[in-house]
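Everything below concerns the one structure shown next.
Heads up, one of the protein chains got dropped from this complex, but the rest are sitting where they should.
Chain nomenclature is as follows: A and B, assigned in order of appearance, with residue numbering initiated at 1 for each chain independently.
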Amino acid sequence: MGLKFNSRDPVYVQVVQHFKERIAKGELEPGGEVPSRRELANKLKINPNTAQRAYREMEEEGLIFTEGNLPSRVTKDEQILRALREELIMEATSAFITSMRSIKVPLDEMLENVKENYEKTSNNEGKGEND
Amino acid sequence: MKKLRIMRGREKMIEVKNITKNYGRKKVLKGVSFTANKGEITCLIGINGVGKTTIMNAIMNLTPIKSGEILIDGKKVDKASYEKITFIPDEITMLQQMRIEEAMEFMKDFYTSWNQKRADEMLHFFRLEKTDRISELSKGNRAKANLLLGLALDVDYVLMDEPFSGIDIFSREQIAEVFTSHLIEERGVIITTHEIHDIEHLIDKAVLLDQGVILKEFDAEEVREKEGKSIVDVMREVYRA
Partner (left out) sequence: MKNYLKLVNFEVNRFIKVYLSLIGITVVLQLVGTFLKSKSYLKEANWMIYKEGVPVQEFLEMNGYMDLVRVLGSWWFIFPIIICIAVLLIYVFLIWYRDWFGKSTFIYRLLMLPTARINIYLAKATTIFLMVLGLVALQLVLLPIENKMIDVMIPDEFQMALTSKEAISSYHPLSVLFPNYFSDFLIYYGIGFMVVFLIFTAILFERSFQVKGIFYGIIYIAIMMGILVAPIFTVLFTGKSYLYPLELFYLEIILGILVMILSILISRYLLNKKITV
């Protein structure tokens, strides 16, 4: 799980985002174990404090939970998982709309382009997923 | 973090309070103040010759200061402090003719905080040979052996002077990896650098230094979160001002 960080967003936010995407994609299953703080820091090449902070953030958001001394796990709460999916969709959509607006693309043309390209690229993406 | 809150009033940190120092008539430090918390990586950033190394030496009482005060967990440095804080200068602090195992033996002899298990672990991680002589090591391996001798001490604070300067890219990556490991976990770390690139994502706090004064001290994540700026962005603003 390599992750290229940009330097202008908080690293912990990027880590949380990374986890959200993996949960949404199903790479991390509901109730599945997440790596320890230490493992995560090592894998993502981040400071253990940052890993700790990302986990704290995710616990607060209810994305992961910890029982006693056991490893943390991904939430099984359907509602949170659904909300997460919606959040990611909203984020991507609004980013997309913003950039489309900036080059003054009307809604019809935009939707048309989406339909056309979605079919075309889905095959390639499917391959990419398996890497 | 929770632990730190409970310990309010006597938080664990290195406090540098308004220190000044002259070399002859030249003022190298003109009232430098900052703090470095335990459990955080604090980075002193500045071009060569702005006083980074002098600050490190001053913290370790390796050079006198003209005025000001330096406290570690609220106490001045004395001989007992060297079991709590260690300094890894930019050159290895051992006799050149020693083998790595002899250097480790020396450390073990004098420091009760020496942790042989951790030393062996790092030996393995850095792929160093115990029987190699320090004088015969490559530059990268010297830097690694130097790091090993410091980090194998079970101390609360670690100071590192330019751990990345002048070594090959693979050694740099390997050393950067140390900062993501349990080797520095829960410790307070101060590192100096003139090149932030390798470690921008690794540091908690940045202290920008120029000509013996602190221009800015900030929490890296906070600046990203509140102002959407990278450390380099802040540096650009501060140094171009």
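Everything below uses one rule, namely that a contact is a pair of C-beta atoms (placed from the backbone, for glycine too) under 8 Å apart; a residue touches a chain by one contact, two chains touch by 3 or more.
Since this is a predicted model, take the numbers as computed values, not measurements.
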Problem set entry | Shown chains touched by the chain that is not drawn here | B
Seminar exercise, completed: Given B:R25, B:K79 or B:R240, the correct residue touching the omitted chain is B:K79
For this session: By the contact definition given up top, give the residues of chain B that touch the hidden chain.
Result: 57, 60-64, 79-83, 86-87, 89, 91-96, 106, 109-112
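Note that in this section only the chains that are shown with their structure count from here on.
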For this session: Going by the contact rule at the top, pick out the chain B residues touching chain A in the complex.
Result: 39-41, 176-177, 179-182, 184-186, 200-204, 221, 224-225, 228-233
Exercise. Can you name the residues of chain A that touch chain B in the complex?
Worked result: 5, 7-13, 38, 41-42, 44-50, 53
